[in-house]
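For this depiction, one protein chain was excluded, whereas all remaining protein chains were kept in their positions.
And then subunit A:
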Amino acid sequence: MNKAKVLKLAKGFRGRAKNCIRIARERVEKALQYSYRDRRNKKRDMRSLWIQRINAGTRIHSVNYGNFMHGLMKENIQLNRKVLSELSMHEPHSFKALVDISRNAFPGNKNVVHAPRKVALPLSV
């Protein structure tokens, strides 16, 4: 890549990295590596954000994300997390209807068994 192209890609960089070709070349190479990596990371990050938003939306109605998705899978509702997060943000009534469907299909794990509480042994033992 010739100098002009490199310096064009280095617009907005800090300090000499936007002006001097020797420094700009390094920074531009790094920037291109980051953008390659992050095109893949963006998909992961967005999915994680959708899940956090769905979790917040369902917890308003006292259901957590895991139980909600399990109920939806049981009812064979194939809405993906992107759409579900948009519904939870902008369509509260529709989202509540989905939460009710999921709660009917899977009311939650009622037979939760807690581990026995450890009791401190008396000193004489």
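In the analysis below, a residue touches a chain if its C-beta (ideal position, glycine included) is under 8 Å from a C-beta of that chain, and two chains touch if they have at least 3 such contacts; residues count from 1.
Keep in mind that, in the parts below, contacts and distances are computed from a predicted model.
The listed options are "Large ribosomal subunit protein uL13m", "Vacuolar protein sorting-associated protein 33A", "Aldehyde dehydrogenase" or "Presenilin", and the UniProt record of the chain not shown names that protein "Large ribosomal subunit protein uL13m". Mapped onto subunit A, contacts with the missing chain fall at residues 49, 52-54, 56-57, 59-61, 85, 88-96.
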